[in-house]
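Notes for the one structure printed next.
The other protein chains are all here in position, but one chain of the complex has been omitted.
Our next item is subunit A:
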């Protein structure tokens, strides 16, 4: 069973639909036991970093998520991806889950913000399952981005500056865009995550 973490921030249903359309059983939950028993942990979310951490702490999920990330395949999507990092600045400096070293800060660009729309991936890493996504379009909606070491970056997208689009550290993955809203390509990216963590 794939667990989608429910912490009151945004569109969990679309994420669930995306996995279920691939034939996986999923549950949207904030129940500690259910999360412990899950095969994969998916952390979705839209909204602000600080509000998200507050909601996670209110449900006493922070320590649990950090523990679960030690041995379970873990995928953060959009705000959920940002929460994987050390800290965020949106709404005031706030500590994240610190599963991947890095900071979440406003995108440094003269282009319009939020960065909304379909943008192309530049795959910079040689993770086998992700290479075929180079130059594919995926759907982004965000104003803040992850600043992290190149060693964790799988793909970026160009918006006058390079925006971190996919990150990976061991069995932990983060996707800044919305694979569940990115048409066929998005579905294939979810499959690529599931395939990589099977290894």
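Everything below uses one rule, namely that a contact is a pair of C-beta atoms (placed from the backbone, for glycine too) under 8 Å apart; a residue touches a chain by one contact, two chains touch by 3 or more; residues count from 1.
Assume contacts and distances are computed from a predicted model.
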Among "Imidazole glycerol phosphate synthase subunit HisF", "Rod shape-determining protein MreD", "Na+/H+ antiporter subunit E" or "Putative spermidine/putrescine transport system permease protein", UniProt-listed name of the chain not shown: "Imidazole glycerol phosphate synthase subunit HisF"
Of A:26, A:48, A:129 or A:164, the residue in touch with the unshown chain: A:48
Hidden partner chain, touching residue among A:40, A:62 or A:142: A:142
Missing-partner contacts on subunit A, residue numbers: 10-11, 13-14, 17-18, 46-48, 111-120, 137, 139, 141-143, 158-159, 178, 180-184, 186-187
